[in-house]
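Right, chain A next:
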Amino acid sequence: MNNLTHINVKVINPLPFQPAGLSGNADAILHEILALLEAFISTGQNGAIDLHSLPLTAADLELLRATLGDGEVSARIHVIGNTEVRETTYPGVWWLTYYSDEGNVVADLLEVTTVPEILKAPAEDVREGLVRLGDLLGATG
Partner candidate 1 sequence: MDLLQFARGPALTWAATVFVFGITWRLVGILLLQRSPDFSEARNATSWLGAIKLIVTRSWPRREFRQRTLFAQSVGYIFHIGLVIIVFGFAPHILFFKALTGLVWPNLPSAVINLTSAITLAALIVVLVRRLSHPVLRLLSNFDDYFSWLVTFAPVATGMLTVAHFGARYETLLAIHILSVALLLVWFPFGKLMHSALVFISRGTTGALFERKGASI
Partner candidate 2 sequence: MSTADIDSIHPLELDQPRFSVKNPAVRYDKQGELPDVQRVELAMRAFVKDFGAVAATYLESCIHCGMCADACHFYVATEDPKYTPIWKLEPFKQAYKREAGPFAAIYRVLNLKKKVTVEQLEAWQELIYDSCTMCGRCTLVCPMGIDIASLVGLARHGMNQAGLVPHELWAVAERAQREGSPLGATPKVFKDRCEWLADDNQVDIPVDKVQADVVATMSSIEIMKYPDSIVATAKILNHLGLNWTFRSDGYEATNFGMLSGNSAWQQEASMKLIHATIAAGAKLLILPECGHAYGAIRWQGANIYGKPLPFRVLHISEFLAENTQNGAIKTKPLDKTLTFHDPCQISRRGGAIEAPREVLNGLGVVPIEMKDTRGLNWCCGGGGGVVTIHRADPIRYKAFQIKMRQVDDTGAELLVSSCSNCRQTFDDGQDHFHWDKTMLSLLELVADNLEEK
Partner candidate 3 sequence: MNEPDTLGAGLAHSGVSRRSFLKFCTVMASLMALPPGAAQAMAAALSQAKRQSVIWLSFQECTGCVESLTRSFDPTLEQMIFEMISLDYQETLQAAAGEAAESARDEAMKSSYGKYLLIVDGSIPTKDGGVYSTVAGVSNHDRLIDAARGAAAIVAVGTCSSYGGIPHANPNPTGAVSVSDIIKDKPIMNVPGCPPIPSVIAGTLAYFVTYGKLPELDHIGRPKVFYADTIHDRCYRRPFYDQGKFAKTFDDEGARNGWCLYELGCKGPTTYNACATIKWNGGVSYPIESGHGCLGCSEPNFWDKGSFYRPLSTPLADNAHIIAAGTLGGIAAGAVAAGLSRKHQTHIGEEK
């Protein structure tokens, strides 16, 4: 044996779930989005679904992605790793995926709102920006 490849070890992804297997949760989520949208329109109440806390198979996620599709807006936020914000083909339904610095998904949410909070510029940041910009112009001007 002169090579690591000669060692008779096979590495198999041990995930026992079949890719074709749907748990039925994707369908439930889609119906919940419907309810959240109705509530949002009638009362203005924001809604969110935490996908991380639900047992979803790869096929479930695929079904969600295919059903919701990609809408007009997509954004990327660079704070301690990436955060992807994508509007789906259903306006007001947003898919937010939070990554760590290392690129691992640390949170995955569907939000029903006009604009997700994390996308908005925080008022205090705006105020601080104003100060900084004023300082800059004052210094040069």
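What we mean here is this: contacts are C-beta pairs under 8 Å (C-beta built on N, C-alpha and C of every residue); 3 or more make two chains touch, one makes a residue touch a chain; residues count from 1.
Selection rule: all candidates are chains of the complex that A comes from, given by their letters.
Owing to the predicted nature of the structure, the values given are computational and were not obtained by experimental measurement.
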{"item": "Among 1, 2 or 3, touch partner of chain A in the complex", "value": "3"}
{"item": "Candidate 3 partner contacts - residues on chain A that touch it in the complex", "value": "9-17, 46-50, 52-53, 77, 79-81, 83, 98, 100-102, 104-109, 111, 117-118, 122, 124-125, 128"}
